[in-house]
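All protein chains of the complex are present and in place, except for one that has been dropped.
Take a look at subunit A:
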Amino acid sequence: MRISHPSTLAEAEALIATGAQAVVGGTGHQFRWSQGQIRPDHLVNIGSLLPNGINDLTIGAGTSLEDIRHAGLPLLSRACGDVGAPNIRRLATLGGNIGFGAGCLIPALLALDAQLGTTLGPRPLRDHLRDPKGLILSVTLRPLARSIWRKVGLRAAFSPAMIVSTGTFSTEDTRITDLRLSVGGGAVLPQRLSEVETWLMGQVLTQVDPADLEARIIATVNAPSCAFRTASYRKRVAAKAISHGLLGQSPKTHSSKTLRPSPTPPPALTAVSRQDGGERWHTRPDMPRKTRGALPYLTDARAPGMLVGRILRAAYPHANIRHIDTRRAEALPGVHAVITHRDITGFNGFGIVFQDQPALCADKVRYSGDPVAAVAAIDAQVAEAALALIEVDYAPLPVATDPEMALMPSATRVHDNGNLVSEITHAKGDLTEGWAKAVHVIEDTYVTPRQMHGFMETEGGWAAPDGPQNDGILVCAGGQHGARDRLQLSRILDMPKEKIRVISSPTGGAFGGKDELTVQPVLALLARKSGRAVRLHLSRAESVQAGTKRNPMRIRMKTGCDATGRLVAQEVDVISDCGAYASLSPGVLETAMEHAAGPYVIENIQTRGRLAYTNNGTCGAFRGFGANQMSYAIECQMDRLAAKAGLDPIKIRRLNMRVPGSPGYLGQRVAPSERLLEMLDAASSSPLWNARETNPDEIIGTGMALNYQGNGLGTLPEDEAEFALRLKGGKIEALCGLDEMGQGLIASLHAETSTRLGVARDDIRTVYGDTGTAPDSGSTTASRGGYVVWRGIKETAPAFETELLSQAGAKLGLPPAELRLVPGGIGARGANTPTPLLRFDAMADSATFTTQFSFPKSDYTKGNARFIFAFAATLARVAVNRVSGQVRTLDLEMHTAAGPVIDMASYLGQMEGGLIQGLGFTLTEDVLMQNGRPVTTNFDSYMMPTLRDVPNTMRITALEELDPGDPHGPRGAGELGIGAVTPAIANAVFDAIGRWPVVTPFAPESLLDVIASSESEARS
């Protein structure tokens, strides 16, 4: 691309006349390129030629939006604050924004009746929008006394606009004397609402009928539908926004819909925070490097001669492959290896549960992210050029897009053996008898989203030939179970496991999305074929297309209780979208079904869950693993039945709660230390039940839900762990083959080892995430990591300590019984000051003390059942917006009972982070699919919560005590945070507006419908 820097505007215009494109800050161009537009050959930088600065109401076209935001200009400064984010606004300019011809500022400028200074002389903005010509040099605003501004997007900030509604007006007394109204933003073309303006002109504000005004705005606004929001929604929002902005919103009286519980005092809870933690709060050992950007991730590896890999993805969501021709790619200079299925000497399949996913597709592609070929070349440009030279001949097939339809006999088959991946049923009691006793029945279908893990570090890493003869392979890619990655690679490569070393830590977030193999097979195959080190890091766009997602579920649940609120019957029918390959989706469904009754006793129950292959991407493990989806349904059902039976949310739960010591849902033996009642007590006493002031546009509500989360992999899968301790090089090494994904494995190892042995955190060194150096401790999933760390140290510490004391005793000439471990080394038992008599760094390396154990299992083997559960109560206070239908979460509170907290900072992080990931699931996140292709392409069309979307307060407590004699230690913390935030928010929305949203993410339009119908009921 050529970039010219003309020295005069005339020169610039001459270049533009030849087809070059003008550029100032370039953010508009970048946006278009990110949407797939071809980059121009020639850009003309006009930034330095444009006036920059603000003089009264005239703004130089080269002025940045961030400067305008701070300038205190009427309407426009506020509007600029809603465009992009500050780091982008520093680059984006007003002239560029107008030149771009779309965006949030144009309607504001229309309302300000902006006049442009251009190279062709002064022109009104309106004329320029109709017929853009000349270069914009300046913008002069003509504000009126008051203004209206409302941008409604897909989340609270940094969002594409669904519609911007704006205006300026002046009044004398309360009569409208001048007025300009406009809409625009995103897909909505900028539009002045002239008919509405004419109607309003001269009217007295207090005498305008809001309903009449809103109807006129709806009739006037032109707005399209898109994948995210309907035209009707956009028009209604514009109508409400302008009506509220012009006429104000009279405060409406609001009464809570949910009965308030009577507080029952909870037991003493540990406040989990730095402030309250005192001595228990430590800086995590990984924090110093992370805060400095000094931690090398596996995708940061760079070395001379290292090749760059790229993957060719399927061109269709479902197609037969007739032929793959790589000859032209292989002939391209700089290309070192091109691989296809023909290069796979072993078994071309992987999958944690069963191996239905090809490493490289041979005869068929089943989703648009399926890999067909890959290239290793000297750099990214050559690799990408080579991909373009690979010819694949496809025969497209019909696409399975709906999991229910996919199970019809006539449906296209994603795999030869049909689309039903698994079906799980369970029945107990007598449903007929149960329904006969039912006085109140609630039946509904709860729908959950195709949530994306959204780890900030996308899938990637590097691989290289390894071993003394270079006949092995080293694969370094973020993962969640290196030993299993190695096993799967060994099948694909037809290489003994011993010759494969997998390094899977550190990784920049995983949340289940790196549990299955990602780029490892391609990396290994490329490194083996090229004989060189190869790196590969998926772009976000590729990660969105190819990566696993959460299984979308439709959960039909029918629950009945008797007149007193006691549950008598429940039927559950679940259909889960597997996507193209199984991965852990069967386990997710199984876990969902295991949580079908939540923590409640229901004598008569019948459940069925089905998992169906489709061509909708591919799904698998995601934090919560089916349990959070099921909790959404059951915890809403509880509140709905409570409302019918006239009970408060605490009372109905107390009435139906499991009794500690009783068998689990499947009749299995479960671990002691149940804390559900204590969690209910804590929830009952929450300050969030009290009223809170808010602005008149919002309706407030509070809700709660219980968390009940099984830990570990369950009865059926192998769930083993190895762990070791040793003294090496003066440090106590904790060897644990789990992965550090950000959750705090390293901190937990330091904390638990130092606490158990009585040494300092600094005395510990951790060895993890590497099959070459650490033992196989199982997967870093299923909330099992905390337990593995605790148990591993508990089992190895005594013998390790004995050896150290004996070695020290010999050196010091003292009986070991008179010695103990102290911070820094070995000290005298009974001494007040723990000063080491012998420092660890003066001691010889010890033997390695290894243990191997199974994660505790239940006795139930007819299906998969958990033995250990963790408990919590989640409360949410929300505000539902009358204008946009959007839900703002004001406060979250979580009381947790997951046993002793190993490391307070890590524990707090798991709860807060899980809550917000769940908030995204509930309110904004979904990968939309159309005909088997994702509508979502990147973070511009996938709305993870920003800092503006999170509540003002998050309060976390822990109830740490276990029952006397409970041998099982800490419970899992990783999945509690996300476990029940969805039903807590849904129940809070009911409290606000009187209806439970049953589709996640909640559709603002349907909430507006509810508000509208209750307002019209109130009027009549």
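As a convention for this text, contacts are C-beta pairs under 8 Å (C-beta built on N, C-alpha and C of every residue); 3 or more make two chains touch, one makes a residue touch a chain; residues count from 1.
Everything below uses one rule, namely that contacts and distances are computed from a predicted model.
The unshown chain of the complex is recorded in UniProt as "Carbon-monoxide dehydrogenase small subunit", chosen from "Carbon-monoxide dehydrogenase small subunit", "ABC-type quaternary amine transporter", "Polar amino acid transport system permease protein" or "Homoserine O-acetyltransferase".
Among the residues A:11, A:127, A:178 or A:300, only A:300 touches the chain that is left out of the figure.
When the full complex is taken into account, the listed residue touching the unshown chain is A:286, out of A:113, A:214, A:286 or A:571.
Considering A:540, A:608 or A:794, the position touching the chain not shown turns out to be A:540 (whole complex).
Annotation: of A:16, A:91, A:189 or A:843, A:91 touches the absent chain (contact as defined above). Residues of subunit A in touch with the missing chain: 1, 3, 5, 26-27, 30-31, 34, 43, 45, 81, 84-88, 90-91, 157-158, 274, 283-284, 286-297, 300, 302, 379-380, 453-458, 506-509, 511, 537, 539-541, 741-744, 905, 908-909, 912-917, 938-940, 944-948, 950, 954.
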